[in-house]
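In this view, the complex is presented without one of its protein chains, the others remaining in place.
Up next is chain A:
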Amino acid sequence: MGDVHSVHLVLEAVPEQVDTLQDEIAQLWESVPSVSTTDRVRFEMALVEIFANIVEHSVRHHPGPPLRQVAIQLDVSPGLVEARFADDGRPVGLDLSDVTMPPPDAEDGRGLALTIAAVDALAYEREGDINRWTVTCRRNG
């Protein structure tokens, strides 16, 4: 684990926490300045979209208590930048292989398609009562 730089966050699943997430990502890059601009951009885009997706779909329409938490683990190693999200919102009822980019005049529905286009791998699984998302970027620089 010597070469892995890790950050663990627990955020309230509310829109305003996107800013906190992005502030934390900015701090992460200060700690590991070797990550290329291209990798930073695509990783941040993916994380913002997944967090927004959790807030919009797993939490906002959930019948339970409105305030839920999202745990996020960020790991930067010499070859990979990876994020693991865990939330206890409702299950995500979709197959990622069915996700396509909506037509140009669509006003929503681009989040997951953009994430898939930006990163090397996006995975989702439901484990018990927990949603787990994993975002993986192989480092280019």
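A few points about this structure:
The rule is simple: contacts are C-beta pairs under 8 Å (C-beta built on N, C-alpha and C of every residue); 3 or more make two chains touch, one makes a residue touch a chain; residues count from 1.
One rule holds in what follows: contacts and distances are computed from a predicted model.
This figure omits one chain of the complex; the name its UniProt record holds, of "Transcriptional regulator", "Sugar ABC transporter permease", "Anti-sigma factor antagonist" or "Oxidoreductase", is "Anti-sigma factor antagonist". Only one residue in the set A:Leu11, A:Val35 or A:Val48 touches the chain that does not appear here, and it is A:Val48. Hidden from this view is one chain, which touches chain A at 15-16, 18-19, 22, 37, 41-42, 44-45, 48-49, 52, 55-56, 101, 104-108, 110-111, 113-114, 117-118.
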